[in-house]
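All protein chains but one are shown at their positions in the complex.
By written order: A, B and C. Residues from 1 in each chain.
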Amino acid sequence: MPDPTSLYSEKVMEHFSNPRNVGDMENPDGTGHVGNPVCGDIMELYIKVDNNTITDAKFKTFGCGAAIATSSMVTEMVIGKTIEEALEISNRAVAEALGGLPPVKMHCSVLAEEALKLAIDDYLAKRDKEDGENE
Amino acid sequence: MPDPTSLYSEKVMEHFSNPRNVGDMENPDGTGHVGNPVCGDIMELYIKVDNNTITDAKFKTFGCGAAIATSSMVTEMVIGKTIEEALEISNRAVAEALGGLPPVKMHCSVLAEEALKLAIDDYLAKRDKEDGENE
Amino acid sequence: MTRIYLDYAATTPTDPEVVKAMLPYFNETFGNPSSIYSYGQETKGAIAEARSKVAGLINARDEEIVFTSGGSEADNSAIKGVAFANKSKGDHIITSSIEHHAVIEPCKFLERQGYKVTYLPVDEYGLVDPDSVRKAITDNTILISIMHGNNEIGTIEPIAEIGKIARDAGVYFHTDAVQTVGHIPTDVNELGVDLLSMSAHKLYGPKGVGALYIRKGTKLFPLIHGGDQEKGRRASTENVPGIVGLGKAVELAQQGMTEEAERLSFLRDKLITGLQERIDHSRLNGHPVNRLPNNVNVSIEYIEGESMVLNLDLEGICCSTGSACTSSSLEPSHVLLAIHLSHELAHGSLRFTLGKWNTEEDIETVLNTLPGIINRLRAMSPLAKKS
Partner (left out) sequence: MTRIYLDYAATTPTDPEVVKAMLPYFNETFGNPSSIYSYGQETKGAIAEARSKVAGLINARDEEIVFTSGGSEADNSAIKGVAFANKSKGDHIITSSIEHHAVIEPCKFLERQGYKVTYLPVDEYGLVDPDSVRKAITDNTILISIMHGNNEIGTIEPIAEIGKIARDAGVYFHTDAVQTVGHIPTDVNELGVDLLSMSAHKLYGPKGVGALYIRKGTKLFPLIHGGDQEKGRRASTENVPGIVGLGKAVELAQQGMTEEAERLSFLRDKLITGLQERIDHSRLNGHPVNRLPNNVNVSIEYIEGESMVLNLDLEGICCSTGSACTSSSLEPSHVLLAIHLSHELAHGSLRFTLGKWNTEEDIETVLNTLPGIINRLRAMSPLAKKS
């Protein structure tokens, strides 16, 4: 049940107040960049991948409370997952893990999902390229 | 100053609660009948005239508080007046004597004036007729 | 002198419990519900709670309730909102000749804008014939608006029957339920209405707040454009204390509705019978059975209503009349004329509407006071002698 006296769930506020995995990453294996200043949300997501498993994730976000919380949550969710498992994380799953989002804020969870997909795509593209170079 | 907590002035309420000169008159010298049920006010005014002076007046009224109060007031005002003096009583004078009337009720004072004029006309017509007969 | 208030259909005092519920929202929990910080979100929660209560009472969904500034705004929103939004579908509206001014005047305004309006007649009891509604529907009909309970003569209209006809014809159906919500059952699905108006101050809530029920899918334009409040259907910073008050009033009304309706019907019938016994040359206006539990409307021959109301006021009794009294026109109530009362009888009407704080003694007092007043006024009346 959403708390009627707060815009966000407790979980969102907790991630917003203490976001996990904030910051830059040196030499990330994959980077996802979504959003733009026009719509008010920009997310950058970095992942480290080892043996097909995401071993670390970091983010930087310009955006509202939901944007920050979903960024934080998605990094927490992916760490330890295989690439295949990570690709199955939907925006709904992120929102649910946060105890739900207000309808007008669902687009933030979409951004988080997109940032993750883009980071994985980036990793896969780099890997393919390296594989190609190694051939 | 009108009392903002009452529709009518004290004077109107006083005349409404204790109307003067209510009732029928036997053999009136003049009768004025104005109004109709459609507009919600009917006044009947009777006068006794002696030596060109109104010696008595009575009324019967179907109507609102203002209609009753103006009827009462106009009878009080005419008693003792000459025909000429009585003809000079305007609706404004009746309203003023009552300490003013709400704008939507001014038409009641008009009715009272008209009833008086008709009663006087009736008296004058009868007198002329009698004079004619006497010739 | 203790006053006896018998004009609950004009307005009700706000229940002290309602005032109590409202108070914290003036300057403790006072935030703008659109604000994102907690001050604002708390008032948003309070509004959501009130909305659920209102929806619950009329068997609607929460999101089908739009809060307004009262019954008149709800009526205007429904009628002009549907008319403007459905212009391309048609330009014909059906209503009755006994509606409240808040329905009639928007219709007249629309007529001046080129719409066509049918004002259905009613029978001598004030009933609209559902069959006349069916017959009035044309291909151009976009809205039917028939009130649930009449505010003057208390007649309850056959809304459910008309609702079926409207549904069959695919025409939007609005009912002004300002006099019925909280007093008798008003289930929007049983009634088959698409739009329903209510007003808080008729059910012991505060003045200046009401609601419009809008069935999901109903197409209408907002009356007040602006901010995003009420999902874009009614702009303006929400009247939080008022809305909370409406919610509380609805909650209280729902609790004891059946018992209170029975209690009032008993008092009502006692007053009607007593008046019939004690006052000759009088008649009951409105339907003898399909009648609001709290409404007594009588016409007293030979005398005028305002003078009776004033005399009763002097004795501490508050009631009203359908006489032209305070209106700037000299016309008596259009409702009384619509039930074919003569002008004289229309001007001679008295309405007593009962409520929560009335007792049997109040009824006795009226029955003991009124005959004397009537005799005195009849003695003054030029019409009485003719009887």
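To be clear about the criterion, contacts are C-beta pairs under 8 Å (C-beta built on N, C-alpha and C of every residue); 3 or more make two chains touch, one makes a residue touch a chain.
If you're wondering where the values come from, they're calculated on a predicted model, not measured in any experiment.
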Not-displayed chain touches, in the whole complex, chains A, B, C
Just one of C:D62, C:D91 or C:D313 touches the chain that is missing; which is it?
C:D313
Using the document's definition of touch, tell me which of C:N140, C:N189 or C:T237 contacts the absent chain.
C:T237
The one of C:H101, C:K135, C:R278 or C:H340 in touch with the missing chain is C:H101
For the chain that got dropped from the picture, name the residues of chain A it touches.
7-8, 13, 16-17, 19, 22-24, 33, 37-44, 60-65, 67-68, 104, 107
In chain C, positions touching the absent partner
3, 5, 7, 10-16, 18-19, 23, 26-28, 30-32, 34-40, 68-73, 75-76, 100-106, 108-109, 199, 201, 206-209, 221, 223-228, 235-242, 306, 309-310, 312-313, 318-320, 325-328
If you put the missing chain back, which residues of chain B would it touch?
3-7
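We adopt the following convention: only the chains that are shown with their structure count from here on.
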Tell me, please, which chain's centre (mean of its C-alpha atoms) is farthest from the centre of chain C?
A
Rounded to the nearest Å, the gap between Cα centres of chain A and chain B is 91
